[in-house]
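Here's a structure for you.
Just one protein chain is left out here, and the rest sit where they should.
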């Protein structure tokens, strides 16, 4: 009997790993986007939308699996919440790319590259933490580092605001760039919210 | 014994239906407000505040009922969370109307009408979903459509930002209009959060 339950359990961890890997791919597109010349942006925005759709599919698959499962490795609402939080991360990255495509600024401030580097590190940590949900072990490092990276992202964000408000740029340019930078900051926050859900699951199940 | 429990159960669904209907009425006031000439705004703002108070009362009634009930149709904290999330929707609509009354812009951009149309559709779906909490059936359509409408609201919102940042308007006018538009976008997000809570209840109780 116990053996027959195993496949169901594994399914969820596989699906969360897919969602994590998908986020890591989306950050790669984002990294290319912020370094790309303006004429290459439309293509990369299309690739980001594809990643966003893949994210939606991953979330959908997790919730469908939940509907089909009588027994779940941890509480049903926590599985749901983790799926939704993982989805949020890509939504913010996609919004940043979408806004940058709409406003089409000639150049993005240097700090944006640093924001994206931090998102990349957070994505790698998140993707590699997902398979460890199976045992809920060796995750402390994951949420501690995510918190450190999110603090660093806050600092980078504040320095970016200082640059935007320095008087070098036109008010409307400031507002446009701020929208893009805000979405990237929200993506960093969203990674922390994912880590919070994982931490709270670990705390609950331990 | 089972029959005696029924009345308590029905009570909650009735109260959630009241909250849903109240949101639908608030959106009607919002729709009138954004189409009204500036001199009619103060009266409509008053009506919106009344709807906001009615929303507070509905939330309060649900939580009072919770305090009085030993047996609840689903987990106590989920009932609480749903009541709070429903309340958020009206709070954002009321904030939009309040800010528009304070700043008193001569005209609101066209896209605002589209934002409100989408809120109206979301409100109708939400109001008609509330009675279905009793069985937690036939709700899939509800949250799927809310998600689609919220995606469309995001697109409308981004196009509005593009218009605001186009250079046609003064920076301070842009900032004022953005505050109003942001609150309407938050109301759309809040409808999605309500649907998320309903979805997570369905997932948990199924």
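Every chain is named by a letter (A and B) in the order it is written, and numbering of its residues begins at 1.
FYI, contacts are C-beta pairs under 8 Å (C-beta built on N, C-alpha and C of every residue); 3 or more make two chains touch, one makes a residue touch a chain.
Note that the coordinates shown come from a computational prediction; the quantities given were computed from them, not determined experimentally.
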{"item": "Identified contact with the non-displayed chain, of B:77, B:110, B:148 or B:168", "value": "B:77"}
{"item": "Hidden partner chain, touching residue among A:102, A:134 or A:161", "value": "A:161"}
{"item": "Interface with the undisplayed chain - residues on chain A", "value": "154, 158-159, 161-162, 164-165, 167, 171, 174-175, 178, 196, 199-200, 203-204, 206"}
{"item": "Residues of chain B (touch criterion as defined above) contacting the omitted chain", "value": "63, 66-67, 75-77, 79-81, 84, 95, 98-99, 102-103, 171-172, 175-176, 179"}
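We take it that only the chains that are shown with their structure count from here on.
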{"item": "Whole-Å separation of chain centres (CA-atom averages), chain A against chain B", "value": "27"}
